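What you see is the complex with one protein chain gone and the rest in place.
Presenting subunit A:
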Amino acid sequence: MEQPEKLELLRSTESLPRAISELRACKIIPEPQVREICHKARELLIEEANVVQVDAPVTICGDIHGQFHDLMELFRVGGDVPDTNYLFMGDFVDRGFYSLESFLLLLCLKVRYPDRITLIRGNHESRQITTVYGFYDECLRKYGSANVWRYCCEVFDYLALGAIVLGTSSTLEPSFTDQSQAIEPVDDDVEIEIMNSRNEVTARFPRSRRPLFEPEALNSSPPGTPSKTGPSGTGATSDAGGSLQSGGGSVLCVHGGLSPLIDSVDKIRLLDRKQEVPHEGAMCDLLWSDPDEIDGWGLSPRGAGFLFGSDIVKRFNYLNDLSLIARAHQLVMEGFKEMFDSSIVTVWSAPNYCYRCGNVAAILELGEDTSNGGIISRSNGDAERSLQVLPTNDMPRSGPGRRYRVFEAAPQDPRGMPAKKPVADYFLINSPIAISIRTDFRLKDKEKFGGILELEDGEQESTGASEPEEIPVPDIKKGDVFII
């Protein structure tokens, strides 16, 4: 076990700021330091609930996938930590070339500014997925052993499953970088504002008067149900439709989406999250499911999780007093996509995903409701509930004011970009030696993974597996094509 004094050392010797500046420069930090940071992060994360409570203002971000330079662009566009509060909805690693730097930087920022940044778990924050989609290989390549991967995976198990944003404003505050320009007051009636990476407004949408989800139908709760008075997202909550809060209502953030096993936010709170992402069940669904234009539930083509339709989202939001669900998980070419009368939004923050998809990225800013001296936002959004205003169809739709900042991929750093493989090597035969070394690494760690994952820290990779067998094949050279 780690000694507590050692952790104090981490802070007192200013090694954490140094690590942060190293990582900001996209440099890796020494393995012992990774270990300390991961340990410290676990100590912080274990204290967090399955559903972290976050106060507005906050900027919500979707998948990052190891695209470090685009993460830097995100911070440039959205404001730096700790000036801007961030909520990252998972999938920090895999696919991109800098999963390690990206995840460790976010983790360092979490340790340094625990109240300023919230990290929740994505389906890629899993041992099984990272061994296939790149993070494991990256750790092996950059450190020569799987230790760092193992430390990170232990952190994954402690990441929260969701977050609930309270005290959002229904209006938009002026953009934080507006000082340079003449401050243009944002009309109170603007619900959605879209800005580009140069801080220019590209579109504004006024608050529409769309019909609400028929609350009468759902008000038929079983007799004897106590009237609910607690904060949003708890079983004690009041009706979403019935409580027109002064603010924009509560926003649930989760990587994937809903689960048929979860009908209230409280049910998420009951899960035992400190484990590898299972193949099925509520925890799996939260990280894997997708909204779709269907009625009810559907089979997810992904092979895990479910598809869920608009009726499911609206009912869930209504029962849990949520005004919006924010989620990531699906690539959206435009960076973000609101669905089902703006009851759910997908936020995607990896521009030109995998360096080839040609999409833009977005982040979602939710402002703080300051209409009552900031008191309301701290009281979990149940202010004015006593008024019991019932909604009518021509009242403005409730929901937070949303500013989407859309940005493109950062210019590629010519030094940092690893040479792309010219042709996929499935048609190619690598030199047999290269193949056997690679497989050997994989096998070794797979064995540990399957059986004795909890190795003593720092133990050497000595599983006793015999040396890879080298097969001399004189008639096939590297680069030769394989059978179709």
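Heads up, the rule we're going with is that a contact is a pair of C-beta atoms (placed from the backbone, for glycine too) under 8 Å apart; a residue touches a chain by one contact, two chains touch by 3 or more; residues count from 1.
Simple rule for what comes next: contacts and distances are computed from a predicted model.
Asker: Which of the following is the UniProt-recorded protein name of the chain this complex doesn't show: "Probable inactive tRNA-specific adenosine deaminase-like protein 3", "Needs CLA4 to survive protein 3", "Dynein intermediate chain 2, ciliary" or "Protein phosphatase methylesterase 1"?
Answerer: "Protein phosphatase methylesterase 1"
Asker: Which of A:P30, A:P82, A:G144 or A:G358 sits in contact with the chain that's absent?
Answerer: Of the listed residues, the one touching the omitted chain is A:G358.
Asker: Over the whole complex, note the residues of subunit A touching the chain we left out.
Answerer: 95, 132-134, 217-218, 220, 260, 290, 295-303, 306, 309, 311-312, 314-315, 329-331, 333, 353-354, 356-359, 421, 423-429, 432, 435, 439, 442-443, 446-447, 450-452, 463-466, 469, 471, 473, 475-477, 479-484
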